[in-house]
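A protein chain is absent from this complex, but the other protein chains hold their places.
Take a look at chain A:
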């Protein structure tokens, strides 16, 4: 059954996440939904799945038109959403997972395993997946798990299948296989809404494309009428960036703050890379490109690494967080809640935790000096509120990130080389500008360098002196000076040569690292 969305609007606080979006998906169609981070994709999915209640607009499934769904109604109307993270139970078999919560019963209330296995086999066959329904899910690959998720959704005979970036965690082969299976489903008349970052996939499997930007549908067209360039231009329009850029290309020839040669960590490499002293280098990459693996690998928290690393010319072996910190290498990890912020602890604790012994004495803290140093750091960070005792949980996302970054900017920190993984993810514009200024200020001191990763082209434009583009674990290209533009970044990340209307292809691998 087709779905028609009209004038869908949803605001959070004052900001409109969706602003009058029209979108329709026909039966037997694969409709690709693209857009930069924060463009409203997840809000749209939230409305479709009944998790969010739109403020205005209507959604029509089949012939029935509603203003909003409850999750139960969305399910009853035949909407099935498959999220990036899996909802499978590892210790159960494929069939048991597919029927989890809706088990088939035999006489006497027993679970009818035989019938579950045969129905599962039939569903798996429909999507061309050759999996034994009796295999425990734990032993499957990520791609196979994705197929089980789809089978689980199909078990309820959905009318509309929504996939939220299903290929983010998949290898190239698995992504290709998934595309084929979706085409099979399309043939059976299912409407499919496919959210993705990967342009190559869009051109391989989609029938139509909608691009969201700032909550509006800025492109809504048949794929046959489009070239990849058009889509990229819709995602990141040329000239849309108005940031005071700071470029110092000549710096790249100075002494190195950090240099990697043939560096490998699980999921990324080999990579050659140099950050000169005084330089701020951006690593641009989409989800699954290996940007987190690279930064965490250098920091020494990703297990065994190979290749050579040098910090200010001295050889360095990534081993552990504390060993890296001792050498002046610090990381602000990507996941604030899990990896950097102590929600229940005070702002002062969050910033000064590693340095109490340094500020006071080895065995005795000096609260007076801690307070003074915190006040200085809070002023530097423009922390709001600048309160030492407020627990981190009471701060906004942007100010929590300031606490995490401030940890390595405070006077007691000896960090010379800062690694920032997706430093402004999910934070507001004001705090973002503050953080950019802080990072620039940090790198201005002699002997320092910054390596940051981002999936936001504008962020790279705003912060980087030079950018590397990662795709599927390899360097897809390097951009400096005037070459650096949102379009060039996206082109490389999507695996385009950068020429006009290059044919769509899967992202290429190592295109020669410098």
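Just so we're on the same page, a contact is a pair of C-beta atoms (placed from the backbone, for glycine too) under 8 Å apart; a residue touches a chain by one contact, two chains touch by 3 or more; residues count from 1.
Here is the rule we use: contacts and distances are computed from a predicted model.
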item: Choices "NADH-quinone oxidoreductase subunit H", "Autoinducer 2 import system permease protein LsrD", "Peroxiredoxin" or "Cytochrome c biogenesis protein" - which one is the UniProt name of the chain not shown; value: "Autoinducer 2 import system permease protein LsrD"
item: Sole contact to the chain not displayed, among A:179, A:333 or A:477; value: A:333
item: Candidates A:142, A:353 or A:411 - the one touching the absent chain; value: A:353
item: Contact residue for the chain not shown (choose from A:291, A:407 or A:432); value: A:407
item: Missing-chain contacts mapped onto chain A; value: 299, 301, 321-322, 325, 331, 333, 338-346, 349, 353-354, 356-357, 360, 362-365, 385, 387, 389-391, 393-394, 407
